[in-house]
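A protein chain is absent from this complex, but the other protein chains hold their places.
Should a chain be cited, it is by its letter among A and B, assigned in written order, with residues numbered from 1 in that chain.
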Amino acid sequence: MSMIISLIVAAVTFGTVLMFGTLGEILTEKSGNLNLGVEGIMYMGGAFGLAGAFYYEKAAGAAASGPVAIILAILCAFAAGALASAIYSFLTISLRTNQNVTGLALSIFGTGVGQFVGEFMRLSEGGYVALGNNLKDAFSARIWPDALVNIPVVGNILFSHTVFFYLAVVLAVAMHFFLGRTRWGLYLRAVGESPSTADAAGISITRYKYLATIAGGGISAIGGMVYIMTTAGCVWNHEGLSGVGWLAVALVIFCMWRPLNAIWGSVIFGAMMIMYLRVSIPFIPTEIYKILPYVVTVIVLIITSMRNSRDKQPPASLGLNYFREER
Amino acid sequence: MREERTPFIRLAKRGSMDPRKIWLIRVSSIVIALILGFIPILLTGNNPIAAYGVIIDGSLSRPVYIRQTVKIAVPLLGCALAIAPCFKMRFWNIGGEGQITMGAVAATFFALNFAGTVPHVLLLIIMFLAAAIAGGIWAFIPAFFKAKWNTNETLFTLMMNYIAIGIVAWLQGGPWEGRKGSQLIPMFDDAARLPNVLGVHCGWILVLVLVVLMYFYMNKTKQGYEIAVIGDSANTARYAGMNVGWIIMRTMFISGAICGIVGFMTVSGANYTLYSGVANGVGFTSITVAWLSQLNSFAMIFISMMLAVLEKGANTLQTRMSVPASISDIITGILLFAMLSCEFFINYRMILRGKTKKEVEK
Partner (left out) sequence: MRKLGLMLLALVLSCTMLFAGGAGETATTASADGTTTVKVGLICIGDENDQGYTYNFIRGRDEATQILAEEGINVEWMTIFNIGEDASCIDANIEAAEEGCQIIINNSYGFEPFMLEVVDDYPEIEFISCTNCASWNDGRDNTHNAFANIYEGRYIAGVVAGMKLQQMIDEGQITPEEAVIGYVGAYSFAEVISGFTSYFLGARSVCPSVTMKVMFVGSWSDATAESDAALALIDEGCVMISQHSDNTTPATAAQSRGVFHTGYNNDMTGIAPNASLIGTRIDWGIYFSQAIRAYVNGEEIPQDWCAGMGEGAVVMTPLNEAIAAPGTAEKVAEVEAALADGSLEVFDTSTFTVAGETLTHAYALDTDGDFTADSEEAVYDGAFHESEFQSAPYFTVQIDGIEWLNSAY
């Protein structure tokens, strides 16, 4: 039992990273844009988030406060991701470039920018870029009082996480209501499902696509920052983020494009990625554990396409650009 | 309510454009991208012109450097050729990474187990065929589901990449491991290595032959025609009596097979061993190569060389000027953005509205 609890708690740490990445991509894909640049976006979020907190600490010295650093890191990461997605949006929406190719280009570009910024900070700071212990603790601190954490079983599962986990959960719930209950959310879904119908109904396709994609990119980028600031120890890690963005893309499918599913989905994916350290099953080599998320995603993808049920499909226009004059 | 208004900019598809003008736009987009690349270089406190000089110098100034550059370009070109028919068909195969990896796995199996017992050339032929088949099968799986149940191929092929990479990671630490615990597969025996021609493994000749073959396949054969028809409209193809599902599966098998061959060339000619990063992003980068070349085989030679020059040159840039080598990814990204965008200006004409109203909605 305690092993399962500790597995869940550990899974949440990496799951939080994925949850941000996935929620952002869900929002993007709901508008019909398949942004394959998540990998690059998360790299940029990680590098700029770290940079924001690092230079803030450098400027503020010992007076640096944890909450300010956290907010700055979130803002910097969001801005970096939003900027990267703005490039993607401009190209695919206004200049009508192919979404797959543009997304991959953004992956290459973003990875380059992230690594460049990380390396550049190291070179310009003479070798080592990391936050001081106080800020480091602030990023990985538990936010609930010990009394709650110490409740048997549920205490650890529910209350022992960092502030980022709760932010992500709030975001998921908010996004669920936004997409399902608000007019803007319905319009956004209409844009993703059937742009020509939405256009005829007077919804501005361009505006919704831009906003959803840019906001989505910003949210995904926060995931990269959370990775660097929690699991990687507030130090820039050259290859650390590689593959995380693609895993987030997989998780979008696993969650069937639903924000609420992302909450448990990300914990499951997080668990699969660390299970090799905690659960050893005879005859199954541990490396094989790490491909489980992808295998499961493929299976989900196949089953949904076979069952062909309407509400469990990718947005109908996913990956396709909308040209009014070709209507 | 929506009021009818004329957009600020209206777009109209151009009929045709003077080819010279088209090339002017394309070349200037490259130039603009390279100038944008000044920004990160300036940030590091270096002279951008000198930095580009180092990139050229580090990639083309000596025979060794040219060989190193070509070594980077070969898999890019090979994989771009593989991607082309799929993209022509509007089947978004972004699984090149996994297909390369599986081809490499199959080739490595024979390299590890039959070197020494099978003569050199025969062994290479076996490795070649095994890689082609393995890559082909890996690509066939998503194609089958696409044809049968219309499963989203972009996401399916993407997932297959990481499954393939995971399999290699397992082989590295498991059955094929060399020194116990090292997670390294032993280096290939000489009998399993591609011979060098002009200092680079002979894979470069192979891909150049493939360039010509692919050109003919796409433009002069019935199968190439079928692919083009499906790319225009799958429904038209169906009405014309084509078995669309079968053509998808066939094309994907060919595409995967070529990727597999690239994997074979990489392990046998360049790396001399197998590890999980064998594809090294080539499967993704080559997609942009193929697309920017407008799926034209000959143009791919140029584009892949250009990206290879950047990558190799950036390594020298790092060692000489301490500019992080990731600069090559940044400049590559900017180049891709610029070249993708410029097609818009070639294909569309912008008609500006009279300056009476000031709404900014596009």
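Here is the rule we go by: contacts are C-beta pairs under 8 Å (C-beta built on N, C-alpha and C of every residue); 3 or more make two chains touch, one makes a residue touch a chain.
These figures come from a predicted structure and were not determined experimentally.
Within the whole complex, the absent chain has one touching residue among A:94, A:140, A:196 or A:313, and that is A:140.
Of the listed residues A:79, A:235 or A:256, the one in contact with the hidden chain in the full complex is A:235. In the full complex, the hidden chain is touched by subunit B at residues 23, 27, 52-54, 56-57, 60-62, 64-65, 68, 173-174, 178-184, 186-187, 270-273, 275, 277, 296, 298-299, 301-302, 309, 315-316, 318-320.
Residues of subunit A in contact with the chain left out of this view: 2-3, 6, 10, 14, 118-119, 122, 127-130, 133, 136, 140, 227, 231-233, 235-240, 274, 276-278, 280, 285-287.
FYI, only the chains that are shown with their structure count from here on.
Between the Cα centres of subunit A and subunit B there is a gap of 26 Å. The part of subunit A that touches subunit B in the complex is made up of residues 34, 36, 40, 87, 91, 94-98, 100-102, 104-116, 119-120, 123, 202, 204, 206-207, 243, 246-247, 249-250, 253, 285, 287-288, 290-291, 294-295, 297-298, 301-302, 305-306, 308, 314, 318-319, 325.
By the touch rule above, subunit B contacts subunit A in their complex via residues 1-2, 11-13, 40, 43-44, 92, 94, 145, 149-152, 154-156, 158-163, 165-167, 169-170, 172-174, 281, 284-285, 287-288, 291, 322, 324, 326-334, 336-337, 340-341, 343-344, 348, 361-362.
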